[in-house]
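Every protein chain but one is kept in place in this view of the complex.
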Amino acid sequence: MQKTFTCLICPVGCEITVTATGDTIERIEGHECKRGIPYVTDEFLNPKRILTTTVKADGAQFPVVSVRSDKPLPKNKIFDCMEVLKKTRIKAPITMGQVVVEDILDTGVNIIVTRC
Amino acid sequence: MEIMDVVIIGAGAVGTAIARELSKYELNVLVVDKNEDVGGDASKSNSGIIHTGYDATPGTLESRLVVAANPMYDKLARELDVPFTRCGAILTAVSQEEYELLPELFRKSHENGVYDVEMLTAEQAKSLEPQISPEVKGGIYIPREGIIDPFTLVVAYAENAAMNGVKFMLSTKVIDIHLEDGRVSRVVTDIGEILTRFVINAAGLYTDEIAKMVNQCDFTVHPRKGQFYIMEKDIPYNIEKILLPVPTKHSKGKLASPTVHGNMLIGPTAEDLEDKEDYAVTAEGLEEIIESVRRLLPAASPKDSITQYCGLRPTKTPEGYKIEASEEVQGYIGVTGVRSTGVTASASIAGYVVDILADEGLELKPKVSFEPYRIGITKFNELSWKEKDELIRQNPFYGHVVCRCETVTEGQIIEAIQRPIGARSLDAIKRRLRPGTGRCQGGFCSPRIVEILARELNVPAETITKHRKGSEILTGPNRLGD
Partner (left out) sequence: MFETNYDVVIIGAGPAGLAAAIEAKKVGTKKVLLVERDHALGGILQQCIHPGFGLHIFDEELTGPEYAYRFIEQIKPLGIDVLLNTMVLDIHSDDKRLYAVNRERGVCNIGYKSLVLAMGCRERTRGAIAIPGTRPAGIFTAGTAQRYINMQGYMVGREFVILGSGDIGMIMARRLTLEGAKVKAVVEIMPYLTGLTRNKVQCLDDFNIPLYLKHTITDIKGKDRVEKVTVSQVDDNFNPIKGTEWEIDCDTLLLSVGLIPENELSKKAQVKLSPITLGPIVSQRMETNVKNIFACGNVLHVNDLADNVTVESQIAGMYAGLNALGKEYKPRKITECIPGEGIRYIVPQKIEVTDEVQDISLYFRVKEPARNVTLEISSKGETIARARRQKINPGEMEKMKIKADAIDKLGDELIVSVAEVKS
């Protein structure tokens, strides 16, 4: 199968196509430099994203407080993490960087508060 | 159940003006309207011009009533605390054909009883209004033509009527009128029945449907759409006088008018439709407006527009004001055919209708306690710094500016909600106070106003609407609450 990615390493944004069978990459083409290869390899085999959202905050200045994953999460776990966070509540006082959910869904990633 | 003396169907300019007039007497009066707020339909989407009647069809009831109403506004606006300015209008001829039509229009003005009009040369027109097209050939100056805030006018009529005892039932649709022995006896609404001696049909776009309920519908009403541009405040080609086009065989032209709040408006189109709920602005309509108004005001540009809107003129066939008590159905008074000049004529229609009621046997015992003055919502922006300071010390809510574009405070918004016939939706706040009419079109203030409305009305924020049920702004909280 073939999948095309827009490389984000530099502003050029090469359209790089990966040809693979299952998890075995057979060919990578369309990149103007070497740096595109590890980028699309990661994107193809194990895409990860930082998740940013809000959680309910009781007794705080605003009803919700912004949070983020402290490391990128596997892309296919994002919506499941959102389900967890939609039900998560924290109480004031709230500090920057405080851990809201530790090791969310066994990913080794923590969800932390991003505002004071 | 209490028997009403008069039920007025329709809380637009005409209905609320009649209500206020009736509140000067010891009577049980009730105003019913299907909308969530007073303001009617046409009364809240027009040009805000107070006409002199110079161009009415001479000898008609419309001519009489508009000509009579115009001079009433100085006192009325003062009593009701409504922004009103007699800025004057220039009927502007830019082609030879138009210029040659002026003497006839001048004579017609006199025939209507509007004698204080003046013929203008091109130079005089330019001197009166420097922004006028350099192609102007001449014009007619109509000094008493004015501009009013039509939303505040209607709210003020209604509030003053309420202050003086009139009851209002909003979000209430009239579905039938029952007679007994050829006489009006009950108004049936979707939430109950009202016993009454008299019914006044002031339902504008829907006068035909109401008239059908008592078999008095020998006319049809269809909407004639009028689209407008509203311009930004500080444009270099702002005008002080209303610029009116000379109507020719080919077209009625488009006008440009200052408004009491400083935003020029240009338009309207005139499109005959069937759907009484078609409030869509169209690309074709907007293009038509710009092309046409540029003849009077060449610098007009859509780039300077804050927003566009349209209103639906209730257009009766056969044309013409018809305000009379029915001979067949005792107690039914139809106020039909009011169109384009309705906001202006509301002031005189009120007295005209009360006279009809008296002729039909309604006893008019003057109310000794009638209070003619209605003080509007605090005009924070117009206070001096010292006055602003004192006000905030008395009530800190005035220290929180919610609408940055028009400088409106939380204190004023609370007033708008808490007054009789208070605002319950974003549009109702907008009509009373201006947030949502400025450059940001509600982008900054709406999130704050939604929360203030929810708090003051003690309802969840997701029930707050733009104008009525079904137009809720939010779908709900995005995180589970308590």
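All chains are identified by letter, namely A and B, in their written order; residue positions are counted from 1 within each chain.
Here, a residue touches a chain if its C-beta (ideal position, glycine included) is under 8 Å from a C-beta of that chain, and two chains touch if they have at least 3 such contacts.
Nothing here was measured: the structure is a model prediction, and the numbers come from that model.
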{"item": "Residue touching the undisplayed chain, where the options are B:Met1, B:Ala283 or B:Val368", "value": "B:Ala283"}
{"item": "Residues from chain A at the interface with the omitted partner, ascending", "value": "5-6, 8, 10-13, 49-54, 56, 61-64, 66-68, 75, 78-79, 82, 96, 114-116"}
{"item": "Where the unshown chain meets chain B, residue by residue", "value": "230, 234, 277, 279-283, 286, 302, 305-309, 385-386, 388-390, 392-393, 396-401, 404-405, 407, 409, 439-444, 446-447, 451, 461-462, 465-479"}
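The criterion applied here is as follows: only the chains that are shown with their structure count from here on.
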{"item": "Contact footprint of chain B on chain A as seen in their complex", "value": "54-56, 63-64, 86-87, 89"}
{"item": "Touching residues (chain side chain B, partner chain A) in the complex", "value": "477-481"}
